[in-house]
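Shown here: the complex without one of its protein chains, the others still in place.
And now, chain A:
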């Protein structure tokens, strides 16, 4: 196993080949904001919040899908990055219908937390107010597309951990949305095992347990990481 040496924010580090920049940063106590990243499932670089500057590269690179390389000089928190991150969060708020005041996830929402983290006190971009649906055809859960940020955590968790692949992504551009089955009502999808892993994975109030009311719903994020560890490393307790 070979080791790569590089610097993150000026601090020299040595880390195993094949590690992502995000993992390397976290292992060395450097915080990089993320949204589509979730421990236990694969990374897709969808949200671009973890963009970092790498010397020699004219483009910003997503830390979650960029592997460390020898001699890399990475900066994770420059003014440019801070500005881009705030803009990304503003885009997410302006693009959907995120009405925090009447959301089941109010106070337990990763998008809300990110807005605080990036210092967003208002959106500089005009709100779109798109017309979107809510599907409550499932017995126990519901999906509110108004609150979906298209991180695809539900898609990956259902495919990679549960193995049911109920969720997928359909359409293009502004019409892009996550779908269940072949764009059927969720309740009509036989493949759904009602395991609730997508509910635990969702960063916002988009996928929710029925019966939850405003600010009431908390998720068990560690459950997914626990399942992965249990299977891989036979750690059956937490």
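Everything that follows uses one rule, which is that a residue touches a chain if its C-beta (ideal position, glycine included) is under 8 Å from a C-beta of that chain, and two chains touch if they have at least 3 such contacts; residues count from 1.
Keep in mind that, in the parts below, contacts and distances are computed from a predicted model.
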| item | value |
| --- | --- |
| Undepicted complex member, UniProt protein name, chosen from "Cytochrome d ubiquinol oxidase subunit I", "Oxidoreductase", "Glutamyl-tRNA(Gln) amidotransferase subunit A" or "Spermidine/putrescine ABC transporter permease" | "Oxidoreductase" |
| Candidates A:69, A:99, A:176 or A:230 - the one touching the absent chain | A:99 |
| Option touching the unshown chain, where A:3, A:69 or A:116 are the choices | A:116 |
| Sole residue of A:44, A:136, A:169 or A:215 that reaches the chain not shown, by the stated touch rule | A:215 |
| Where the missing chain touches chain A, by residue | 93, 97-103, 106-107, 112, 115-116, 119-123, 126-127, 129-132, 146, 215 |
